[in-house]
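Here the complex is missing a single protein chain, while all its other protein chains stay put.
Take a look at subunit A:
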Amino acid sequence: MSHGNASVVAAVRHWADGSGEPYLYIHGAAASGKSRLLVCAAGEIRQRGLSVIYLPLDTPKLTPDVLDDLEQRDAILLDAVQAIAGNRAWEQALFNLYNRARDARRRLLAAARQPTGRLGLQLPDLSSRLAAGPSYNLKPLSDAGRAELLRIGAEQRGLRLGDAMISYILSRCPRDPGVLRELLDTIDRSALAEQRQPSIRSIGRLLEQLERSTSDPQTNTLSAAEEQFQPNAAD
């Protein structure tokens, strides 16, 4: 019995609308969709007129004082926590932020590649606090899930992508869901410009042009996130 990622999305949705647990911890391998999920949650909170900060801790040139007074915002989303594990000053700052957020009754969601116990944190107090709320494992999409992502994404954009085209993409394109979504956008734009549905040949041309970088998602609602996570729900 596996419940895929649907329960993770549900937990984040409840966290975002204020009806769920105030502290969540999400872990998952690289390119499993953590950042997208967090960005979508931040977007929903903002749409509700609340103040929110989404902070990927692997952003270059950050220093621990970026965490100062973040509890003034209604919700705090910290991504890539693994980037600061083992750094005493950062861990201390994060521990302090957690305590301040708790005292100010703010919501805090942290995400990292590993579960808290395997993050390599030096401060046991921080590890214990991060584990205080429910923690969820976000699983990367399987090949079938990626195919489903492309199928659903194409449908939403009014594109007709046959099985042969999907196989063609999956055998040539990086497997990161972000890259796949970006490709869908590119195909969409191209189809609109050329006023015709995509073909293997046109996709091949676009793939050649596609930058290898994994860009961020274009939309930011949890419904959009489900486009990615839904396929796994039935795993």
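Quick note on the criterion: a residue touches a chain if its C-beta (ideal position, glycine included) is under 8 Å from a C-beta of that chain, and two chains touch if they have at least 3 such contacts; residues count from 1.
Quick note on the criterion: contacts and distances are computed from a predicted model.
Q: Determine which name in "Chromosomal replication initiator protein DnaA", "3-isopropylmalate dehydratase small subunit", "NADH-quinone oxidoreductase subunit J" or "1,2-phenylacetyl-CoA epoxidase subunit B" the UniProt entry assigns to the undisplayed chain of the complex.
A: Hidden chain, UniProt protein name: "Chromosomal replication initiator protein DnaA".
Q: Pick out which of A:32, A:82 or A:135 touches the chain that's been left out of the picture.
A: The one listed residue touching the chain not shown is A:135.
Q: May I ask which residue of A:20, A:140 or A:162 touches the chain that does not appear here?
A: With A:20, A:140 or A:162 as choices, the missing chain is touched by A:20.
Q: Could you list which residues of subunit A touch the chain missing from the display?
A: Answer for subunit A: residues 1-3, 6-7, 10-11, 14, 17-22, 25, 27, 35, 39, 42-43, 45-46, 48-56, 59, 62-63, 65-70, 72-75, 92, 95-96, 99-100, 102-103, 105-107, 115-118, 124-125, 127-129, 131-137, 215-218, 220 touch the chain left out.
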